[in-house]
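All remarks here apply to the structure that follows.
One protein chain omitted, others in place.
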């Protein structure tokens, strides 16, 4: 049976991809952000996951309002990175793991999650930037695990509740642990933390609320399910709803986790950036 | 608050649309099928619903395997009927009811159903044929209610369980009854009954199982949740899984229903055709 | 209670459950057939079936099944009947014709078989 090694959170801001391209890791603006990653790299080198479940939110590339799924799971042999409208060069496709994808989908539909399965899917910066952060040079990194992308809706309200997101993670963890293959899986929860791009409140960041989320996501994620979706918009900012990805990741890890590293920095682009590595009890 | 008048089931076979076009209602092949509809027409004339929630399964027009939702709900101003590959003439669009759609989606996502919302949607014979059966001349029938299409996945396994389908209906009924408008709603559950189009078992029909389903869907739908999805394929035929639409419709009606009319006929095209009108207690 | 693996399917004689395993096998074939919803694609296929199958990257067994009009082989190769129905439409085959082809009956025999189950 497969083993869930742990979970990693990170912001997935497009500017990060740009900074990696230009080698700005030691630039004064970027250094406090990239300082969050060496410990993650060491952990990944040590554990060498076979699969990565990349939980992100599409930002208007893979899905449009004509068909907006609450929860979508990729089930393709590979995932294309396409032009998101800014003319950035696309990367080579990321290798998929369709057998694992279908195992997850079978298990979660049986457990009453109403999945949209995607046998073809273009993935945007929400998926790609974390892959580049954790496996430098991705997809051209020999250690890159095969991927299952999972996207949750944060574009169109109603978005899923924090409780549903955590429960999604629990069912995902159950599915992964029942996959009949000796394999190691790492789960990414990407996006956040507090930020708002639109409206007169653009630029809103909420350090206190982010710290509250960082504390509780480690030790008491159930506490966070008391936050209503409108409170999340209010306190994390309109795009801070991406914190749902962290809840989904966290649910899959189980109760017993150890915090290996944490980083928090304001601002990267318009966003408070949070990085967290949680290891599951063996 | 809106009122759920009742629910109607019917097969939605493309050949029925063709028979209506050609005026074959009194043809010996077709008469036993069309005899199921006059009582339904009288009931509709009597109650004049304002809205119709049309629960059907798309057959490869509105959705493809690249994005296959378990449960999709239309939220458009109108729904286009398009060429399904056979070059049949398309009809004028069917008027939608996006305010009601969004009310349903808000309520059901809060109740932990992971809806795919569709602000643009082409509807196939699964949606159109029942509209033509119940509102002759549709969409050019002055009594045609505004529509909310709901499509469930029966193309790609895993399909939803019978329990999830019934629970979907219960949450749908709750959503409808909380819609803040004095309005009357009728719910269609289209598709089925037993049939199989593919494989060496093509042509399979199961009268005993259909009768069992017809009995229990009226008085004891919970009993039907004991049927596993593979049993449903085995006993109803590979495409008889469309019975899930009947379960979804039934869940929305509540416990107290009266059977107004029932018809069952073998065969229409490859299918055992079932028609049922259930009225909710006032 | 159903078990947690996509091998949970019970064996149903004469029936292929279109699950993830079949979908992975048939994606290109089903995509080609889905695109037959558009008349221009149907015409392009009719004008040059081999070129059109090449364009969608069908594998050899899928191309041969189409050349042979062998519905059972198409299903074996991951074809889903809802999409294959659009291909059948190009050849003006009804669902009863398709039923007959799969069960070794003439269309008339297949219709009688259906009626016999009343």
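Brief remarks follow.
Labels A, B and C are assigned to the chains in the order they are written; within every chain, residues are numbered from 1.
In this section, a contact is a pair of C-beta atoms (placed from the backbone, for glycine too) under 8 Å apart; a residue touches a chain by one contact, two chains touch by 3 or more.
Just so it is clear, the structure is predicted and the values come from calculations on it, not from any experiment.
Considering the complete complex, the chain that is not shown touches A, B.
Among B:35, B:106 or B:231, only B:106 touches the chain left out of the display.
For the chain missing from the display, the contacting residue among A:22, A:48 or A:201 is A:201, taking the whole complex into account. By the touch rule set out above, chain A reaches the unshown chain at residues 59-61, 64-65, 82-87, 155-158, 196-205, 207, 228-231, 233-234, 238-239, 265-267, 269-270, 272. Contact residues of chain B toward the unshown chain are 75, 77, 98-99, 101-103, 105-107, 110, 117, 119-120, 175, 178, 180.
Here, only the chains that are shown with their structure count from here on.
If you sketch which chains touch which, every chain touches every other chain without exception.
With each centre defined as the average position of its C-alpha atoms, the distance from chain A to chain B rounds to 37 Å.
Between the CA-based centres of chain B and chain C the separation comes to 25 Å, rounded to the whole angstrom. Across the assembly, chain A contributes 105-106, 110, 117, 119-120 as residues in contact with two or more other chains.
Within chain C, the positions touching two or more other chains are listed as 2, 8, 19-20, 23, 27.
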